[in-house]
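All protein chains of the complex are present and in place, except for one that has been dropped.
Just so it is clear, A and B label the chains in written order, and each chain counts residues from 1 on its own.
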Amino acid sequence: MADLPSDLVVAGVAPAADEAAVARAGGWWRGRLGVTVPAVMVALIFGLCFIWPIIGPVPPPTGGNILNASLPAFSPGHFLGTDPVGNDEWSRILYGGRASLEIALAVQAIGIVLGGLIGAIAGYLGGWRDATIMRVLDVFIAFPGLVLAVAIAQGLGPSELHTIWALSFFSVPASARISRAATLQLREQTFMTAARLSGTSFPRMVIGHIAPNIVPQLLTYALLGMGIIMILEGALSFVGLGVPPPAPSWGNMIAQGQSTISADPRYVFLPSAALFITVVSFNLLGEGLRARWGTQ
Amino acid sequence: MSECLLEVSDLRVDFRNGGQVVRAVDQLTYSVRRGQTVAVIGESGSGKTVSSRAIMGLLPPTAKVTGSIRFDDIEMVGLGEKAMRGQRGCGVAMVFQDPTRSLNPTMRIGAQIREAIQTHEKASRGAAHDRALELLELVRLPAAQERLQQYPHQLSGGMRQRVMIAIALAASPKLLIADEATTALDVTTQAQIMELLRDLQQRLGMALIMISHDLGLAASFADEVVVMYAGRAVERAPTSMLFSHVRMPYTRALLDAIPRLENASHAPLAAVPGQPPNMALREPGCPFTPRCPNSTDKCRSQAPAFEEHEPGHLWACWHPCDDGVRL
Partner (left out) sequence: MSSTSAPLSAPLAARAGRAGRLAGSPTLAFIVRRLLAAIPVLFGVTFLSFVVMNSLPGDAAQELLGAQATPAEIHQLEIKLGLDKPFLTRYWDWLHQAVIGHLGHSLSSGQSVASILGSDLPVTFELVGFAFLVSLALAVPLALVSARKPNGVADRLSMMFSMAGLSIAPYVLALVLVYVFAVKLNVLPALGWVPPGQSLGQNIRYLILPAVSIGLGLLCFYTRLLRADLLEQMQGEDYVVTARAKGVRPWRVLTRHALRNSLFGLITVVALNLGTLLGFTVVIEDIFGIPGIGHELLQAIDNRDIPVIEGIVFVFAVIVVLLNLAADVLYSVLDPRIRYGRPTE
């Protein structure tokens, strides 16, 4: 199996299905549908979570009145009802989404930049430096990711920032692998040799030549990874870490809702549904892009 | 039982690629008699491989085949998948170019040959094993018993090609198609394999279609030659007639391109100038026009018809060559 697909898959990220071959047989319109629809959904989700609370009539997600506790859906002023301490559920979903998305974006961004750089350097330099870097990364990948994240977040205490650091331990090595493999492929091309021969300095090589060519692959991978990172953030919340209540994130909403699941399952199902829809959209978008561009 | 084993008439193969349609084979017509050897010669992209795969129905689902291919009085175009499978291996068989990739790397040689046998006859494993042994001896593979237990990567290129031939012969086909069967081999092995094929053909009374870009090879082994260019047949004649009275400027150019011993050393190789045309763009007129020394305006606007201009010799050209070529 080629190096690249296993790398994408090594982080346990995302479906590794190669739609390119099948898409070729299916005609071009399928590719269109595969990207536009999920892209619109992702845009919608971002819009709702980031923009709508600013411009629309959304009550604050915390500091609710205990007298309004546990109102059912479609109550006046609270279209999804309220949580057991009186906060508006719809607002919690929106703000929770913002928190979860922010975390995932930050983690993936760190992954692309840091991981991309590390992988590109390793791939470009080759030899023992490459081997050492890869060996170190192997250690991080071999280490059970969630356990590491749990330990780190626990050690630093729960907060949005610490969650980001913890999850970065996961995204950086995975990103580095992609970047390294892509760089290795790139290295063989003639324009690279030409640049090398004309004495281009090392940082220039990486930033000017390698980066622009591997960024599309890294971006596609990052998109595909958004889903799993959001799911992992939820898992962290489950074990008492992640974003600390009362500030909502989908993860901690699901975790908190667990205790009242028999009485009022919507506290679990609403954020779960939101998470599910978001993850599906990201996955479809990532796959659609991959099929469209034919990259692995 | 007609004289003609295979009759290809007006064969057209189109490929749907995204929104485009590419015509890979256009109005191809030729025939093969029992026991005859026909060479189909052309550059890459000339449509020679596609046309041969069409005979066996081995094209991908994006291909659309029209026209007629009559094999042993059965119409192959539009034949149902089940009936087609019955013909594959048993009526028509194929030997491919790259024996490295054409054999399953994780399956023993013996198993692969037995599969070819057992697909068409009800034979016990033991009987199939014996027949496989016979086949390997037929293709002159030494240490046949051991080879059956080995994997493809343990054999050399020439040996693998012999195995491919053995597989192709397993169900005693009436027609064997050798698609660039010797291109990937070194010259010595090439000669050996061609000799083997000729020998087998004579012994088994099999017809043979050899697909190649090597006109020299055709000269030594074929009874009749079909020259293809840009998906069309451009010249067709019995071998001796083709070489003694070459008509198509393209064929002429191919002949001139064959390196000869009597040429001065370091004399530049006469390559055919230019590139084969882009098959996605169909222009009126003869497709060889941009590279043809004899071309005129008429060639650019009107495509010549592929007709029998002399007994047994067909070509499509407004300004054919007149002289013969000694080989």
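Here is the rule we go by: a residue touches a chain if its C-beta (ideal position, glycine included) is under 8 Å from a C-beta of that chain, and two chains touch if they have at least 3 such contacts.
As the structure is a computational prediction, the values presented were derived from the model and not from experiment.
S.K.: Decide which residue listed in B:Glu115, B:Asp214, B:Asp256 or B:Glu283 touches the omitted chain of the complex.
M.R.: With B:Glu115, B:Asp214, B:Asp256 or B:Glu283 as choices, the missing chain is touched by B:Glu115.
S.K.: Considering the whole complex, which of B:Thr29, B:Gln150 or B:Thr189 touches the chain not shown?
M.R.: With B:Thr29, B:Gln150 or B:Thr189 as choices, the missing chain is touched by B:Gln150.
S.K.: In the full complex, which of A:Thr183, A:Gln217 or A:Asn283 touches the chain missing from this view?
M.R.: A:Asn283
S.K.: Among the options B:Glu43, B:Asp98, B:Asp256 or B:Glu283, which residue touches the chain absent from this view?
M.R.: B:Asp98
S.K.: Can you name the residues of chain B that touch the chain not displayed here?
M.R.: 56, 58, 60, 85-90, 93-94, 96, 98, 101-107, 115-116, 119-120, 150-151, 153-156, 164, 167-168, 170-171
S.K.: In the full complex, which bits of chain A touch the chain not displayed? Write them out.
M.R.: These residues of chain A touch the chain that is not shown: 1, 3, 5-7, 9-12, 14-18, 21-22, 25-26, 128, 130-132, 134-136, 138-152, 154-156, 177, 181, 227-228, 231-232, 234-235, 238-239, 254, 257-258, 261-262, 265, 268-269, 272, 275-276, 279-280, 283-284.
Here is the rule we use: only the chains that are shown with their structure count from here on.
S.K.: Counting only Cα atoms for the centres, state how far chain A is from chain B in Å.
M.R.: 53
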